[in-house]
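First the structure, then my questions, so here it is.
For this depiction, one protein chain was excluded, whereas all remaining protein chains were kept in their positions.
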Amino acid sequence: MRKKLQGLVGGTAFAVVGALGLNAANAEALVAGVEASFPPWAYVEDGEYKGIAIDAMRAIAEDQDMEVEFKDLPWPSLIPALAKGRIDLLVTGLNITEERNEVLDFSIPWWENDDEVLVAEDSDLNVVTALCCGATVGAQGGATQYQWLEDNLEANEDVDVTLRSYEDYVTAIEDMGTGRLDAVVTSTDTAEDFIAKDRPVKIVGTIQQNQPQALAVQKGDPNEILGKLNAGIMNIYESGQWTEIVKEYSPQSTIRSIPTTMPDYVDAYEEPIPGYSD
Amino acid sequence: MIVEIIISQMPYLLHGLWVALQLLACLLALGLVLGLSLALLEVYGHWTLRWLGILFERIFRGIPAIVLLLLFYYGVTDFVEIGSFMAAVLALGLRSAAYQSQIFRGCILSVPPGQMQAARAMGMSKMKAVRDIVLPQALRLSIGPWTNEFSSEMKATSLAYVIGVVELTRQAKYIISSTQGNILIVFAVVAALYFIFNRLGNWGLYKLEKKLAVPGFEQRGDA
Partner (left out) sequence: MLLKVENIHKRYDETEVLKGVSLEMETGQSKVIMGPSGTGKSTLLRCINYLTPPDEGRVLVEGTEITSRNLNRMREKLAFVFQDFNLFTHLRAVDNVAIGPRKIRGMSRRAAHELAMRELERVGLSERSHAYPAELSGGQQQRVSIARALAMEPKIILFDEPTSALDPELTGEVIAVMKQLASEGMTMLLVSHEVGFARQAADEIIFMDGGHILEQGPPAQLFDAPQHERTRQFLSRIGQGGEAA
């Protein structure tokens, strides 16, 4: 009978040793952190990474002869993981902000976004009533939309909105479906994706942000990949690959000329910009 | 339509379940080896070791699993290069060791002292007496409480996605976000998968307990 107990212990110990092998990652490849529940930029479908950012990154990697593997982390973990060097670059619909500029370096911006105010399909609210007078509004925690709502609406007592933070937008939209939220504020492309996928929501207004988006690397670019990213972005834009990728995932989107607005607070945009103007 | 989605996505959910189970097996094994060692140290060791064991227990039982996961993923990796999976095994495994050491300690202490005395009186060394007399009895007693630990760690694996382990919960998230909806149904399926596996595990452990049960001795249920 002791044999059985020993067998049990031995078996589990074997499982541990076996699992250690699971971690044998490719040491050469750069690890690109993504939040894979963020369509149309990055998501997983049928076990494959997909989305504008994913395909564009693959194209850039091919163009620049880089080896990149994707690593999915929840949104709130992405920037800390990059800052700690657990991942080498960040590939998603990442907005350029002053705060983020403090902890990471941006590639040249490849996209520009506005924010959309979404309400339930059968809602009577308009762009004003959805964002005032006792309304409860949701956005992804840590996202620029959330920051904007906090700074401009919640801080202002006369407006009277309650702000709710979500780990991702799908949950926020679902919560609006059950009546817990009056409105959700998302970026334009996310809003359009929800509508394209027949979620019961409608856009009642746009908040003009001209919010640029980019890839990002660790502050100071220790792996010297920023130049390759910038060069790659320009190459796939000029070759027309970029337009193809965007149209595949988001047919309704307008392609903007790259680079889009380059905020002057971004360190990485001081001349010469590696891979772009050097 | 949703049924089709679930059916077509089932392989990915099952893969997520497989990752969760690997994580579970590893963390329980680590917890078993370390938890049993801690329990032995605490019962038979020098008081300093006992004190260290209790300190370890307090620390790992007092910190939420999710915080441990983040600590190990971002903290420990400053010193040793480990991936998400290993970080999750360590964080949850050490925490499980703290819980398991309590289970084993309780069971070792519930073996009557006369058993140890009889073994020592025959001329057995303390080590042999622990290994051949006390532990076989204590381990049998521990299967019941260990089943609870199995269940609670099974559930804890669903937190590992925060450090990038793509297990069952994360796979569910993928399906939800790639279809921009279906939260309730997808999570209902996920819940069912967890439930089924949990029951299977409990059933297996119960069978093991019955199989190893000594007639007339500390039996659960019918005598």
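Side notes on the structure shown:
Chains here go by letter, A and B, matching the order in which they are written, and residues are numbered from 1 within each.
The rule we apply is simple: a residue touches a chain if its C-beta (ideal position, glycine included) is under 8 Å from a C-beta of that chain, and two chains touch if they have at least 3 such contacts.
As the structure is a computational prediction, the values presented were derived from the model and not from experiment.
For the chain that is not shown, the touched chains among those present are B, taking the whole complex. Touching the missing chain, out of B:Gln115, B:Ser151 or B:Asn202, is residue B:Gln115.
Contact with the chain not shown here comes from a single listed residue; of B:Leu17, B:Leu30 or B:Ile133, that residue is B:Ile133.
Residues of subunit B that touch the chain left out of view are 112, 114-115, 117-125, 128, 132-133, 136-137, 140, 214-217.
Heads up, the rule we're going with is that only the chains that are shown with their structure count from here on.
On subunit B, the positions that touch subunit A within their shared complex are 8-9, 11-12, 15, 22-23, 25-26, 28-30, 32-33, 70, 73-74, 77-78, 82-86, 89, 132, 136, 139, 161-164, 166, 170-171, 173-174, 176-181, 183-184, 208, 211-212. Across the interface of their complex, subunit B is touched by residues 1-2, 4-5, 8-9, 12-13, 15-16, 19-20, 22-23, 25, 36-39, 43-47, 50, 71-74, 77, 80-81, 84, 86, 168, 170-171, 173-174, 193-194, 197, 199 of subunit A.
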